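Rather than the whole complex, this shows some of its chains in their spots.
We just call them A and B in the order they show up, numbering each chain from 1.
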Amino acid sequence: MVFIMNPDVTREQINTFISGWENKGFSTILSVGTEHTAVCLIGNTAAVDLDHVVQTSGVVLYGKRITERYKAVNRVVHEDNTIVRTGDICIGEGYFTVIAGPCSVESEDQIIQIAKSVKTSGARILRGGAFKPRTSPYDFQGKKAEGLEMLSAAKKETGLPIVTEIMNQTQIDLFEDVDIVQVGARNMQNFDLLKALGSLKKPVLLKRGPANTIDELLMSAEYIVSSGNDNVILCERGIRSFETMTRNTLDLSAVVLLKQKSHLPVIADPSHASGIRSLVPPLAKAILAVGADGLMVEAHNNPAAALCDGAQSLDLDQFDTLMRDLKNRAQTEGKII
Amino acid sequence: MVFIMNPDVTREQINTFISGWENKGFSTILSVGTEHTAVCLIGNTAAVDLDHVVQTSGVVLYGKRITERYKAVNRVVHEDNTIVRTGDICIGEGYFTVIAGPCSVESEDQIIQIAKSVKTSGARILRGGAFKPRTSPYDFQGKKAEGLEMLSAAKKETGLPIVTEIMNQTQIDLFEDVDIVQVGARNMQNFDLLKALGSLKKPVLLKRGPANTIDELLMSAEYIVSSGNDNVILCERGIRSFETMTRNTLDLSAVVLLKQKSHLPVIADPSHASGIRSLVPPLAKAILAVGADGLMVEAHNNPAAALCDGAQSLDLDQFDTLMRDLKNRAQTEGKII
């Protein structure tokens, strides 16, 4: 149940209104937008007489019941598009923000070389895996803490903010210099990790699990936002279907639906979705055209020698070519790339 | 195994070459392109010494083994993009051809009104179901033969070629005035129907089954083309996955892969893929951006009263708005809409 507050209501009146509900055992979510302020009740609202509240509270413009299980991330509660910021980089309405870099950080030289190149091409954020979740214990598991230091070096050198994957909440302290913390697809329902990230202030990039529904992704985002951190970026990266020619099946309908149902920014990752280099540029164009707020793409200085996911990585020239194309298209869409 | 013939070879020499193989029990596919002519052998080619043939035949430039099970639809055999034509309408390289119309033909007035409107908006081909495959025997099964006559009336009135679904091969004679015969998703592996359509000369629009792989779609096209009809248009229309928020999951990677692996034109249907009206325009833009050769979209004069699939149909104004947007975008892509 969400109450849209009268436009002239004071912060003190809102606090009183909220306390009243919390005293009755409800949790609340306060959402301050440009158009209006909303207070969302969490708990057993079946017995609440909505009309009575609107008529008697004196501070409420109107109210409505929320049928979805997600509240804090629901567009009904928060009508404006959320723009997530890291430094002066924006992700959300009006922007098409490109995140690029290698699957894994392999050496300081490598990550700096890639960072410089993708920055010149137009990427705004640098990606690179330090802790790598791998199906086999015998596969390369990432450079770990050392990899984080290499990313910091690349950030220092280029000024690009960095995003990298966290594997569990005991690593949070290590991620101090990381600008955006990525929750990988396999961890989308690692609820203890989500709660821990809810107490951070920095942005979280939450990838959809390959077998998770759109609703489940929104519920996982709800874990983070309801724990106090509303800087969440959703990322579609392909779902598991019966088709074996691609690594996963990119679900672009999900991008549209996520943006309809939630105020959070939504990006997509054509590299993991397809697993095939030649599919990345056409899918990237489709991701822009369908209305996503950005792109996460793997780019590598030498894909053939990559320690991980070489087959789906663009080389730096291919990435540059793609970015030239995307810049023209973003202009048509009225978006800043 | 495919042999690329010498550029100066005569048709008579090719015929002799082909007869030689057919006398040894092979079937052959002859593919005449702008760059070269190819002869493809079907049968147990394991024992054929490819190098020996190239060295001794005197008419062969080079040969290669084909690892895929599809031959006639394989880009290895036929390097040029096939452009399928109906009247002066083209589907394929250089075009983005829009097919529009209602799910079902409901009356002559209805289909003529819609045909005029979508033509004005820029559609090149009229769709409309006469025979409707329905999950329930108690649902509306289409206007059947009468529906075909209504389509013919709309064609006569507007000049738009018509495409409609055939449900089995006994109906072929009824489809004489139909310009493009559609094989619906549920019939993608109705092999007797595919073979029968292989003996026609008119184009066939072959929809991917919701649980069929890309390879299986190409094999079904192979049934038609190897039976003598190479006017086949492939159509991606969403696959069945665990996600229930959409009717199906549109697989845009399939569009790219189909165009890489085959020379046939590929279109996509965002209406059946999503089942949700508000998803159709953004998906249509993504379909254009990813490189498809066209679009099949449901448009209805009164979606709320449609006998079938109203929830996914655009109304005629919405269709017009979409077409204005697509025309601008097609120009950027260098395509004729």
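In the analysis below, a residue touches a chain if its C-beta (ideal position, glycine included) is under 8 Å from a C-beta of that chain, and two chains touch if they have at least 3 such contacts.
Since the structure is predicted, the reported quantities are computational estimates derived from the model, not experimental observations.
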Enter the number of copies in the whole complex; the displayed portion holds 2.
4
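We take it that only the chains that are shown with their structure count from here on.
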Cα superposition of chain A on its sequence copy chain B - rotation in ° rounded to nearest 5:
180
Taking the mean of the C-alpha atoms as each chain's centre, how many Å separate chain A from chain B?
37
Enumerate the contact residues on chain A facing chain B in the complex.
211, 213-215, 239, 241-246, 249-254, 256-257, 260, 273-274, 276, 278-279, 282-283, 285-291, 328-329, 332
